[in-house]
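What you see is the complex with one protein chain gone and the rest in place.
Presenting chain A:
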Amino acid sequence: MPKVTWILKDGRKITADVAVGHNLMEAAVANNVPNVIGECGGCLSCATCHVYVDAAWYEKAGHPDDMERDMLEITAAERKPNSRLSCQIKATDALDGIVLHVPEI
């Protein structure tokens, strides 16, 4: 199973194995990662699962589609070039080791 690491603003790291096909919002909620809320359950309606994809992983994680880009306009924390809604990133073997930075909200 791919490993995913979330790095919190205070430097704390949370690493977990995530089932292939599960999205990284639900993985964060399952692993009690603070500040990743996922209110809408992953249907692109709330923007509360905003993360910054580590630069080394951004291209591999893929680019946001139109709807996601629009939703990224309303994240609570600052939008950056590597901003993604983690509900739109699915765990795959190619993403084994991916690092996500969690914004402070």
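Just so we're on the same page, a contact is a pair of C-beta atoms (placed from the backbone, for glycine too) under 8 Å apart; a residue touches a chain by one contact, two chains touch by 3 or more; residues count from 1.
Rule of thumb we're sticking to: contacts and distances are computed from a predicted model.
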From "Dihydroorotase", "ABC transporter permease", "Glutamyl-tRNA(Gln) amidotransferase subunit A" or "Pyridine nucleotide-disulfide oxidoreductase", the hidden chain's UniProt protein name: "Pyridine nucleotide-disulfide oxidoreductase"
Contact with the hidden chain (one of A:Asp10, A:Glu59, A:Glu73 or A:Asp93): A:Glu73
Omitted-chain contact residue, chosen from A:His22, A:Lys80 or A:His101: A:His22
Of A:Val4, A:Leu24, A:Cys46 or A:Leu95, the residue in touch with the unshown chain: A:Cys46
Touching residues (missing chain, whole complex) on chain A: 22, 26, 29-30, 32, 34, 37, 39-41, 43-47, 66-67, 70-71, 73-74
